[in-house]
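Input: a single structure, listed below in structure tokens.
Only a single protein chain was left out; the remaining protein chains are all shown in position.
So, subunit A:
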């Protein structure tokens, strides 16, 4: 049995030696989901990082723990990595839209108002896609808006028409909105942090007074 100085480890009764383990099969650690957060009300959602999870619901829980535990957050989106389509990456001063050559698919008979347009779009089997831009390499993708399209490729062309003026655009992510799990406005109290957790903030630790007092005592003590 494994011996340890640490009684808590010794109690586990772990074996002293074990054969090496076999390589794990794929997805033993689950697939990944990409997470976007909203730092405060009214700001755009921005990419924060991935989580590994067995389902979108669990991914949301992990994401909340991982990405909102320590920083302000007012909303979160989670989507499976495999649901994201992306362009290639260009340089920090370029726009990736400039490298898209295909022209936009045109739709005959523009509708007089937006709700008509929407109704027609749904009738054509189109859906909402969320568009994210990366403005600078090493930074995070930010949500710039929604487009309506029948495929990710078409959504990208729609995005070019809607947001193609922006500069620079290093990389674009396109996600079908139906593949995104979003936090609910009604549940917004889940983002409020209890004020009793100050002990996790650097600012809660003020030791200079104690150090100064100690130094004074040392200076005053006859031993010195």
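Here are some notes:
Just so we're on the same page, a contact is a pair of C-beta atoms (placed from the backbone, for glycine too) under 8 Å apart; a residue touches a chain by one contact, two chains touch by 3 or more; residues count from 1.
As a working rule, contacts and distances are computed from a predicted model.
A chain of the complex is left out here; the name its UniProt entry carries, from "Monovalent cation/H+ antiporter subunit B", "Carbohydrate ABC transporter ATP-binding protein (CUT1 family)", "Putrescine transport system permease protein" or "1,2-phenylacetyl-CoA epoxidase subunit A", is "1,2-phenylacetyl-CoA epoxidase subunit A".
Among A:84, A:131, A:147 or A:169, only A:84 touches the chain left out of the display.
In the full complex, subunit A touches the hidden chain at residues 2, 4-6, 8-9, 12, 14-18, 20-32, 34, 47-52, 54-55, 58, 65-66, 69-71, 80-82, 84, 86, 88-89, 91-92, 137-141, 170-171, 173, 197, 199-205, 207, 210-211, 213-215, 218.
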